[in-house]
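Quick one: structure below, then a few questions.
Every protein chain but one is kept in place in this view of the complex.
All chains are identified by letter, namely A, B and C, in their written order; residue positions are counted from 1 within each chain.
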Amino acid sequence: MPAVADSSLTVRVVLFASYAEGLGFDTLDLTLASPASVGAVIERLRSLPGGQQLPPKPLCARNLAHAGPDEPLVDGDEIAILPPLAGG
Amino acid sequence: MPAVADSSLTVRVVLFASYAEGLGFDTLDLTLASPASVGAVIERLRSLPGGQQLPPKPLCARNLAHAGPDEPLVDGDEIAILPPLAGG
Amino acid sequence: MPYLTDQPVDLGSLFAAVQSPERGGVASFVGLVRDHHGGRAVLRLDYSAYGPMVEAECGRIVAEAESRWPVAVALRHRTGSLAIGEAAVAVVAASAHREDAFAACRYVIEEVKRRVPVWKREHYADGTVTWVDPTAKLQHA
Partner (left out) sequence: MPYLTDQPVDLGSLFAAVQSPERGGVASFVGLVRDHHGGRAVLRLDYSAYGPMVEAECGRIVAEAESRWPVAVALRHRTGSLAIGEAAVAVVAASAHREDAFAACRYVIEEVKRRVPVWKREHYADGTVTWVDPTAKLQHA
């Protein structure tokens, strides 16, 4: 009986600009089996209606800092999926 | 009887900042045997009272453009002797 | 003062924030909304931003510049609807040495473009509206 089998975590997903338009929402609370990484959020979003417009490896941020797909999630994290940046 | 022997030219010499203070004047009309170059102006100035404070090769300008000591003079030129520049 | 603002960027107040009697060189960069992009006439731009991350990332960039060079840096990025010619971003770097001021100013604007989560939607003269994707083609500003 592995200790992590029945544990889960919930993260707040935030979308912006073209991604928010494509998926039709800008925030979503997502519950995933623990442990999970940023990449698991992408996978789940891409399985949603309109989710195929997300690239397989979009720019992501975890708790307001850029994060790669392997970065592990902690319950309560804010995970942002960022369209190509166009500031300046 | 060389053609240039008795010809001469007059230039207006202008001095600035520490050089004007050292020599005690800021303009001087100087008549030199022709042909002559910017270097001849320096030589003459260095022979004047206080002139030894001028370096042998100060920064010079001829008619508002930087000029080296070998640049030839034309009657009516304005020759400026420039202390080390300190703009900006 | 927050890095992100929906009000016109006041360069004078950014200068005032970094000037001091021992910093004699002040380098700045201002990015303005241009009237064309990819050969198309642009009427105006809407900027949107991930506000809390803009604050966090701009803070990191400024801290990096101020630790790498002996400078004081001020930075401001606009959000909201901007007309042609309005300032979208401004960086001011002050130092005792102009080389450091230039280097820090350049670093900050490059990092802002690379790292700060801001997006812009361009309104073209032909009536179309597009989210700008700098990765889709070569683009300068």
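Keep this in mind: a contact is a pair of C-beta atoms (placed from the backbone, for glycine too) under 8 Å apart; a residue touches a chain by one contact, two chains touch by 3 or more.
For clarity, every value in this text was computed on a predicted model and none was experimentally measured.
Here is the thing to keep in mind: the chain we left out touches B, C in the whole complex. Of the listed residues C:Cys58, C:Ala101 or C:Val118, the one in contact with the hidden chain in the full complex is C:Ala101.
Annotation for subunit B: contacts to the undisplayed chain at residues 14, 16-18, 61, 64-66, 80, 82-88. Along subunit C, the points of touch with the absent chain fall at residues 11-12, 15, 19, 21-36, 84-85, 96-99, 101-102, 105-106, 109, 140-141.
Criterion: only the chains that are shown with their structure count from here on.
Computed from the mean C-alpha positions, the centre of subunit A lies at a distance of 76 Å from the centre of subunit B. Centres computed as Cα averages put subunit B at a distance of 50 Å from subunit C.
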